[in-house]
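Note that this complex is displayed minus one protein chain, with the remaining chains in position.
For reference, chains read A and B in written order, and residue numbers begin at 1 within each chain.
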Amino acid sequence: MQTMKRLLAATAILAASVVAGIPVQAQQPFAAVGAQPPITILVNSSPWYAGFEKAVELYEKQTGNKVKLDVTPYGGMLEKARNAVRGARSPYDLINLDTQWTIEFYEGGFLSPLKDVDAAFDLPKEVLSYGDSGYWNADKRWRTPQGGKLMAWPPNGNVLLYVYREDLLKAAGIAPPKTWEDVLASCAKLQDPGKMYGMVMRGERGNGIRFDWMYFMLGKGATVVRDPAAGDYTVTINSPQARAALDLYLDVAKRCGPPNAGALGQGDLIQLISTGKAAQGMVVSAAWSNFDDANKSAVVGKIAAVAVPQPAGGKPAALLGNWNMAIPKNIPDAQKQAAIAFSRWFLTSGAQRVYAEAGAIPVREDTFRSDLAQNPKFRWMPAYLEMQKYATQELGYAEGAQVEQILGLRLNQALIGELSSGKALNLAAKEIEELFKKSGRRTGALPPLPE
Amino acid sequence: MHILNRWFKHWSLLPAVLLFLLLTIYPMANLVRMSVSTITFAGGAAHWAWTPLANLQLLTNDAVLGAAALNTAIFVVVSVAIEMALGLALALLVARLSRGKGLARTVMVLPILVPAVAIGSMWKLMYNYDFGVFNQALTAIGFGPVNWLGSTSVALLAVILVDIWHWTPFVFLILFAAVEGVPTDVIEAARIDGATPRQITWRIIIPLLKPALAVALIFRSILAFKTFDEVFLLTSGGPGTSTELVSLHLYKVFFEQNQLGYGAMLSLAIIIAIVAFLLVSRRALTLRAMA
Partner (left out) sequence: MSAGTSALPLVGRDRIIGYGLMVVAVLCVVGPFAWILMSSFKHQIAILTGAWSFTPTWSNYAEVLFGRRSDFVGNVRNSAVVASVSTVLVLVVGTLAAYSLHRFRWARWVTTGFLGWTLIFHMIPALTLVGPWYIAFRELGWYDTLGGLILTHVTMNLPMTVWLMMAFFSEIPPEIEEAARVDGCSPLEAFRYVALPLAVPGLIAAGILAFIFSWNEFSIALNLTARDTATVPVAIARFAQQYEVQHSQMAAAAVISTIPALLLMALGQRFIVRGLTLGSVK
């Protein structure tokens, strides 16, 4: 009888401990990936690299798998990625591609669709979609999950934030602007040439002015081409709405910006805001970490962020950009499996939290909504998340790089006064139409704007 | 030893020829082949199509190329001329110092020692409209700030100034070595004959420097045509097209837009332009020397 009781007690204790153990396991926010061969990742040197490195270290510690990071300057990323995939065997198992390069790699057939490597792999539903830039529909030649294969996952996404000096706006009795008209009104009060600029944005030739201006373009409901998803590449860049958008942009640049608005790059914006010479600005999310760093900023703790303003009466619109991690085709299967294993691990909530805490921009919505958002260091997160709801990607076609260069030049010429806004858009439209004609797209043009 | 001496003429040239054969034939042939093709990528592989006329048409229809060619011509002529003059003057000056020559040479080398990416970034800071050193100095004296990199009329000059600072030491080094190599007895003889230092400089030393001057001019010009890093960082071709140089345009075409075939043809066009430039300047300088 005694032994029976003891046996029962022992079994009960054993059962209890097993049951008690399970919930702890279920709360574990990481993924079990098993033993994998070492992989090499091509990643760029950036403000969020520190976060990436931390996450990778945790991965190595948790799983025992080795990861080598080839940190490359941004200017060398594309070249290294191209060389890697065009050769016989890529030295990298995961390559990080900026949004505008993805089409080239998708169309060139250089990548292994992720589900081909592991049919069970999928982007967790909490991961932000970033305009579905990781999907590729080869028939439509468009990035869409409908009929498209998953080619890449996002390690980092960018949307412009509208940052402003809380102290200055409060002192002048201005509420954070919701429309561009609000912005112009605020500049009337804040602009003091030589001492303070009301609001600064990029105007430098190329990607700078193109990206920033597109916020105005999308806000006014204008597009570059009519319906690329359906194959209609009629050029619509010289529509009256686009012209209104350009005129609005020029107005803001003139009334709120410095005399060298046509040469401002992202670095200049960060400089003007950090040194306290600009009251408001439109900056990339990655720039945020500069403002609260005492070594880099004279305005620590004074900056707040809201969503980028819209033209009055318009539908909210914003432009997205994001990095994409992809697996090259020319590596052995075992390496592809190891790469997928890392990818799966990286997108878990546990990994994303470590990533965000170390200063990177996470890609999971639940990380944004977690208690991290309470930390004043992450006070930009609500604005970021809000814009993700309606932000879209642009230039998602093979000719994107050339279209960007055409627009980047003509817009800049309009800004520095070499061309009128109508002429700039007409010229751009003509050049873009020729471009599409040469690459065999179904295209056409709008009647030219009055110049 | 005997074999070494007997065939010295040949085996001393051999390593250079071998190295060049091994390492340059493939890239050069590849370049020529690319220039008459259009290369597209599909299915993970490259597909070559024979399209010389199409590439030529791209070349002639290129909207930006005209401006780029003009800017490059201005850039090269002005920079190289000033650098040659300054380099020569400095070389002659330093050669005549009685002390501090080694120090002067070490100091003069510093600008070319700093990596181009650092030079571009630092000068961009110095040219900064609101906080740069130059505008700080100008406002301190009482002039207004100058829009160095944002004004179409000033930007190219600003870039040229950086180039002069960066590359005059190159010319200086070559010419200084050449001046050092001038035999002393010739100079002594001239002095005994009563020639003034100026006469000696112009009539004896400079003519002896001709081969070195030629090399400095040729290589500095070629490098000027290839200038990329500094301009990319300073202005990236802007504002408008005022600092667009052919090397920048080539980068955009060949690299950013991934137009390999047209890009290769553009490179060949640039090479032809450089050769033409060198031939023209040689003609112009020999004509002047004879006059």
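We adopt the following convention: contacts are C-beta pairs under 8 Å (C-beta built on N, C-alpha and C of every residue); 3 or more make two chains touch, one makes a residue touch a chain.
What you see is a predicted model, and the numbers here were worked out from it, not measured in a lab.
When the full complex is examined, the chain removed from view is found to touch A, B. The chain not shown here is touched by just one of A:266, A:343 or A:370, and that residue is A:266.
Of the listed positions B:73, B:126, B:206 or B:285, the one in contact with the omitted chain in the full complex is B:126. Touch with the chain that is not drawn comes from one residue among A:97, A:250 or A:284, which is A:284.
Contacts to the hidden chain, counted on chain A, fall at residues 44-47, 49-50, 53, 68-76, 79-80, 83, 86-89, 91, 266-267, 270-271, 274-275, 284, 286-287, 290, 294-298. Touching the omitted chain from chain B are residues 1, 4-5, 8-10, 12-13, 15-17, 19-20, 23-24, 26-28, 30-31, 34, 90, 93-98, 100-101, 104, 106-118, 121-126, 128, 131-133, 136, 165, 169-170, 173-174, 176-184, 187-188, 191, 197, 200-201, 205, 208, 211-212, 214-215, 218-219, 222, 225-226, 228-229, 233, 247, 250-251, 254-255, 263-264, 267, 270-271, 274-275.
Note that only the chains that are shown with their structure count from here on.
Centres computed as Cα averages put chain A at a distance of 39 Å from chain B. Per the touch definition, chain A reaches chain B in the complex via residues 78-79, 85-86, 104, 107-110, 204-206, 258-264, 268, 271-272, 275, 277, 329-330, 401-402, 405, 409, 412-413, 416, 418, 431. Put simply, chain B touches chain A in their complex at residues 41-46, 63-64, 128-131, 147, 149-152, 235-241, 252, 255-258.
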